[in-house]
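Missing here: one protein chain of the complex. Every other protein chain is in place.
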Amino acid sequence: MGKTVQRTAYDSFRHVTRIILLVLMSVIVAFPLFYMFSSSLFSASDFNNLRLFPASPVWENYTRALNQKFFWRNMLNSVGTSILASVLRTAIAVLAAFAFTYFKFRGKNLIFTALVLTLFIPQEAVLYQNYRTIAKLGLLDTWAGIISTSLFSAAQMLLLMGSFKAQSKEIYDAARIDGATDLRYLTGILIPLSGPAILTVAIQTLIVTFNSYLWPLLVTNRSSSRTIQIAMTMLGYAESGQLGPQMATLVIATAPFLVILALAKKKIETTLTRR
Amino acid sequence: MSFKKSGKKKHFQNKAYLYLLPALTVAAAFCWYPSVKSIVESFLVVNQGGKVIGFAAFDNYRRLFSDQAFLHSIKVSVTFILLFVPANTFVTLLAASLTRRPSRLSFIPEYIFFTPVAVSLSAYSLLMSDIFRGEASVLNNLFSTAFSGITTPAGAMAVLVILGIFLDFGLDYILLMCAFRSIDRSVIEAARMDGAGGWRLYWCVEVPMIKNTVLVTIFLALKDALLISAPIIILTEGGPYRSTETIMFYYYTEAFRSGNRAVQNALASIVLLIAGAGMTVYSIFKRKKEAL
Partner (left out) sequence: MKKIFSAVLLIIFLSSVHVFAAGLRESSSALTEVEIWHSAQGSNAEVFDSIIETFNNTIGKEKGIVATSIYQGKANDVLTKINAASGTDSLPDIAMMDATAATDMNASDYLVTIDALGIDTSKIIECGLSSYTSEKGLLALPFNASALLYYYNKTLYDSLGLSAPETIDQMAYVVSKTGLAGSNGKLLRVGFIGIPTTFELSTFIGSQNGLSYMLDNRNGHDGVATKAVFGEEGTYKTFLLEWKKVFDTGFYSTATTGTTEEFTAGRAAAMLASSSKLATIINSAEGFEVGVASVPMVNENATGGTVISGGALFAFSDNEAVKTVLEYLVSKDVQAIWSEGTGYVPVNTESYETESYRSFLKENPLYKVASDALLSSNPGMTNVWVPSAYSIYYSFQTNIINYLNGTGVDETVSEMESIINSAIKTYREQNL
């Protein structure tokens, strides 16, 4: 950055305004997270006295959070369903995108339209009907019940198709002539070549599933089958002003993602920034 | 070559269907079937157990539109959309603009602006319900203000808008910031050479170049605002005085709490219609944009 150009008063005014705005916005955006960490160490009276920092940190909140009867089970459900959904949903989208980019078959346009039109159907609008379906299949309180309605995303399929189309078709033909099966081609060549797109799809699903609320709330009735996102709203501490353990649970469920985000930030930026 | 291809074509057909089978199964079972069923049943009388007991014609719709609570929920949703969408666009665009050029310390605000993606809906809702719990709140205490938080209708709406922004902020910010950084440097340099700087450079060169991404974020915001219900379940349960009972929250309580099949099917059909219309407009718009 060559700063030979002389700064006018206007320029420095802009610069200062920019810094102030930036600091202000950062503080605002970070505040709920700060409050989450801080209040996870609050006693009941810290909440009552509207404190910003705990009078003296109550580490017991964390032991209480971790000692909830179903804490680990709820965590396992969250992690299990998100990994499973991530793998299955990505696989389903990859296969569909593969079929559309590499094959010619009867009804291709019709099937494609039918799948893309699912973009027009918000899951919220069919919440009740899907609940009935899941209940009829006997899948309430199961991992399958939590994930199966969201296993296909047309948006992800389109994203992958864009990435697949960028790969040269000649490689495929060559691979076929060399006797490679579709599977070999898919796992050995296409998937590695479309790495960033597939990773984006997988991570997106992972986060969305881990953080989903309404659907898991509807399809789980037992404490042992709830995900952590549901469990944290079901602690029932609010009534007694004992929010500390609840905040501690929030921290435990959120912190890992904050770390992952810090590590993956550069990757996300480079994937999404086209130059 | 051509001989081989025609040979393959026939062979490929069946395989393609197999690869599409999982996607089709899920789409059929959880998108098509429930949509069609909702629309069909919205013209029928269905009892609580799900049994069809008669033909209703438009009675279900008539009933829905004569329900004061539903009409009120439309008002609430419209208010929310009008407040949330502009506010969200402004705030996320501002954050992205402020960090559009990387500098030595910019990774700090960038990371902070990324964090909302990592925080779940229920976590943010629980946090907001405590931070804005009433006139006696940690923020009012800090700034000696008297914001009523979720205890008054206007306050609850404001908190819901703030919560909505936090929920959308992370993704919107990432999209917009990366869009800014994807702008070809040479374009900016050329504009600079022409003497464009500061505001002019920003408004006349940079913003027009990310217009498509801005539109995407606005569209996402509209969709989220129309469909918002889960944060309300945690934050206000529709209150106080029904001030935060949006259309989809009304749907949730009628469908699941009251077991009102008439309202549930009619409303689901209407939402499907709105979503369909919205998506159609959007895709036509997008196609036009791309054609240009």
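Observations
Should a chain be cited, it is by its letter among A and B, assigned in written order, with residues numbered from 1 in that chain.
The rule is simple: contacts are C-beta pairs under 8 Å (C-beta built on N, C-alpha and C of every residue); 3 or more make two chains touch, one makes a residue touch a chain.
Every value quoted in this text rests on a predicted model; they were computed, and no experiment measured them.
Interface note: of A:21, A:52 or A:140, the residue touching the hidden chain in the full complex is A:140. When the whole complex is considered, the residue among A:234, A:255 or A:272 that touches the unshown chain is A:234. Contacts to the hidden chain, counted on subunit B, fall at residues 18, 21-22, 25, 48-50, 63, 68-69, 133-136, 146, 150-152, 236, 238-242, 253, 256-259, 262. In the full complex, subunit A touches the hidden chain at residues 44-45, 47-49, 77, 84, 88, 91-92, 95, 131-132, 135-145, 148, 181-184, 218, 221-225, 233-234, 236-242.
Methods note: only the chains that are shown with their structure count from here on.
With centres taken as mean Cα positions, subunit B sits 15 Å from subunit A. Subunit A makes touch with subunit B in their complex at residues 10-11, 14, 18, 21-23, 25-26, 29-33, 35-36, 39, 47, 50-52, 91-93, 95-96, 98-99, 103-106, 108, 111, 114-115, 118-133, 148-152, 154, 157, 176, 182, 207, 210-214, 217-218, 229-230, 232-233, 243, 246, 250, 253-254, 257-258, 260-262, 265, 268-269, 272-275.
Residue ranges of subunit B in contact with subunit A, taken from their complex: 8-9, 12-13, 15-17, 19-20, 22-24, 26-27, 29-35, 37-38, 50, 91, 94-95, 98-99, 107-128, 130-131, 136-138, 140-142, 166, 169, 174-175, 177-178, 181-182, 184, 198, 223, 227, 229-230, 233-234, 248, 251-252, 255-256, 264, 268, 271-272, 275-276, 279-280.
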